[in-house]
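With one protein chain held back, the other chains of the complex are shown just where they sit.
Chain nomenclature is as follows: A and B, assigned in order of appearance, with residue numbering initiated at 1 for each chain independently.
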Amino acid sequence: MELKNASKYIAGPGRVFMTVLIILIAVTAVQAIAMEAIRMFAFTKHTTERKSEPPRSDEEKRIQRIRQSSRQFLPDGTTHLIYEPRTERGRIIEPRTEQIYDANDHLLWEGPSDKKPYEYLSWAEEPRNYSEAFTPMQMRLTQTFAPLLARTIEIPVGTINNTEQIWRYRPGAECFEGYAIDGQRIGYISAAGFSDSKSKVKPLGAFRLFTAWCPQDSSIPTLLWQTNRHIYQINFEKRQTKLLFESANSDIETITLHAWKDLKPGTKDYIDSKKYRPLLVCITQDGVHHLILREPDQQLSLPGPRCSVTATRQSIYALRHGSGTVPVPSIATSPELYKEWVEQYRDKPRKMWTELYKVSDDGGLELLNRYDWVMPAPGRFMQVDPMLAAQRFVTHFSPPLYSLVFRLLGREFWSNVHRSANQGDFFYTMLQTPQYLRPLNGTVNWVLSALMMGFVFWYGWPRRVSHARFIFWVVFVGLLNVTGLLTYLALNHTAVIKCPACGRRRGLAQSDCIHCQAPLPAPKPRELDLIFRSCC
Amino acid sequence: MKFAALFGKEFRECLPWMLLAAIVLLAFGSFFLRAQAYDMNPNRDWSRGYNPPGTAVEAYRLTFNSPLAMLGPWLFCCSIGLGLILGARQFWIPNFTRTWPFLLHRSARRTTILTAKLTAGSTALVLAIGGVWVSLYWYACQLEVFTVPPPARVFIHGWILVIMGLLTYLGTALSGLSEARWYTTKIFGIAFAVIIVGVTTGEWSLARALAVIAFGAALLLSQLFDTFATREF
Partner (left out) sequence: MNDTVLQTRGLTKYYDSTPAVDHLDLEIPRGCICGFVGRNGAGKTTAIKLMLGLLEPTAGSASLLGCDSSALTPAIRQRIGYVAEGHRLFRWMTIGALEKFQRAFFPKQWDDKLFREMIEYFDLPKKKKIKHLSNGQRAQVSLALALAPNPELLIMDDPTLGLDAAIRRQFLEGMIELIMRQGRTILFSSHILGDVERVSDRIIVIDKGVLRANCSLEQFQRAIRKVVLSFSGDVPGQVDIEGLLHCKRGDKQLELTLVGADDEKVAALAKSIRAETYNVVTMNLEDQFIEFTAPANHKRLFQWEER
């Protein structure tokens, strides 16, 4: 086959794809802008309406206070509710004070928070993104092919004025490569520790997170490096890699730390090491909490559900929260589930509780205390989310194909897409478009598509070249709505004339009339031309 | 011989722009590299990676740009700019100078003429931008200049930016060949190239980036050949 013929079969679909993509992006942008504009208008309207609401009753204020309080525990299990007084609109009143209530709602104390007479248990927390923790999204951002060239993670070893070594992370090899300051390669730090040869390198694993600190005896960072199944602690000064945890069965979902980093008293995030043992909690995807403790070294496992953990010098505690409702589904990804949730749960009162446990050395749990309360139906406290209304209107013009694709691929697929997008994967972020913009009102959407199909039928019938192509375009417009219609008009614009033989409109893409197969009309010769020809 | 004549003619047309882009990139690139080489002691500043003992370290402070980082935007702009200019020079200007009939009435197939054009344009772009990039990277790798060589990834990253210029060139060429009016689908070629460039800049995986680029280039090339073969001049 000649190159010309071969390229024609790729070029045709390619042209359609290219045009659809560009028009789809343009239409999506218009939809997104329209949605935001409608949402802002509706939100402004709602805010204006809220200003004219009557003030709250005492009971309402009490319930509001309980809702806005944090529940704290003393080491003996006593529960207190800590409340920061706020305005009607929810803003904290300055200067900031705290009110401490007991479980029976008696006020125990009131004053500035740094002067409160109680010392509550503090809990292991996840390293905060972008400051403490370096996440996979940040790792990807350093690697993107953006105009600013790729960045690298580099750990200097030396002093602030005299760097002697550099340890650079290599994402492909999943290890650190060391250079002396004269440019010579020193070796590698990997899961196998330090090695001077690449052949001895054992990859650390797929990166999930790292957090860093300088220990009390050094100004060179030590890294806590988390992968899918392992947690390492890497000391570059000593060129050591210590495996803290390895999960045999399940990927690590998240980690929390408490007093783990060797920080100086008075620094930010310092936890009093006299009161608390260094604690690292790995929560794997099967729900098990793996506790790694130091001083003395100890490892424990706690089964799910999710809880917060802390370890004082005397005991280990676990804290669990629960409610008699299900989590709110995402309105963006699952509008139908959100609607169900609104009907079944949102406007009804629900039970809430918090339980404090003591953890034994064998991982057993002993309930120390439990605090229950009832969250009333939100009523007027609930804010109206206008996004649903905006989405409903704007998605009338979305391709019906989105709905079909959404149903075909299933919720689990879209949940995975949503998760990947949240981790900063640009491709998956774009892939979420069908999820967010699929038509919420299928009837109106299909009616509009049908109208567009009708227009294409009327417009394209006299211009058709073949039935197959014509049907393709009609179906195409039906599946893609406005995008399809604009694509069709962009790629199919031939002139029409009236066929002198049958009187119907016909296109000029073919030489013969599509209806009666009559050829294009020949010009009528002038009488003078006939005379001329006869004498020539 | 015919291909050589066509290639020579096209390359000669690209030459002034190619040299201009190469000079601009070389000048600014050398300036930035030399500035960093002379300003820093010892050639790279890792001071923000150090913290007082017993303190937490903000994780992002352990990420560093290579000395070539400042080059990235220049490389990108020169690559995209040269792609636009070469595409316009080869495929838009003949519409205004009306030299298509003279060129097309050669004893050579249209695909040969188009191949010569694309080869010349691509060669000019790769030589101008890619060649300068290689020389600047080589310079940055000299231990007398910077104590620790830049990562290999940066080199590959630079070439991806060069390829983005090629995509822009193909998109501009397609737009130039399009017979549509400017306010309809004429600029879709450039728009598509911009989309591919945009998606690639958001990619972090080399395999996926190359797949996106290959897909975009295949689509643009197939349409270029088809449009050139069937277009009316």
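The rule we apply is simple: contacts are C-beta pairs under 8 Å (C-beta built on N, C-alpha and C of every residue); 3 or more make two chains touch, one makes a residue touch a chain.
In this text the structure is predicted, and so the values were computed from the model without any measurement.
Trainee: Which residue, A:L107, A:A206 or A:L520, contacts the hidden chain when the whole complex is considered?
Mentor: Among A:L107, A:A206 or A:L520, only A:L520 touches the chain that is not shown.
Trainee: State which residues belonging to chain A touch the missing partner chain.
Mentor: 495-497, 508, 511, 519-520, 522-523, 526, 528-529, 531-532, 534-536
Trainee: Which positions on chain B touch the chain that was left off?
Mentor: Per the touch rule, chain B residues meeting the hidden chain are 1-2, 4-5, 8-9, 12-13, 97-102, 104-109, 230, 232-233.
To be clear about the criterion, only the chains that are shown with their structure count from here on.
Trainee: Could you put a whole-Å number on the gap between the CA centroids of chain A and chain B?
Mentor: 32
Trainee: If you look only at chain A, which of its residues touch chain B in the complex?
Mentor: My answer: residues 3-4, 7-8, 10-12, 14-15, 17-19, 21-22, 25, 130-134, 138-156, 159-161, 163, 166, 168, 170-172, 179, 181-183, 210-221, 261-264, 267-269, 426-427, 430, 490-491.
Trainee: Under the stated contact criterion, what part of chain B meets chain A in this complex?
Mentor: Against chain A, chain B makes touches at 42, 44, 46-47, 49-60, 62-66, 68-69, 71-73, 75-77, 110-111, 143, 147-149, 151, 153-154, 157-158, 160-161, 184-185, 188, 191-192, 195, 199-205, 208-209, 218-219, 222-223, 225-227, 229-230.
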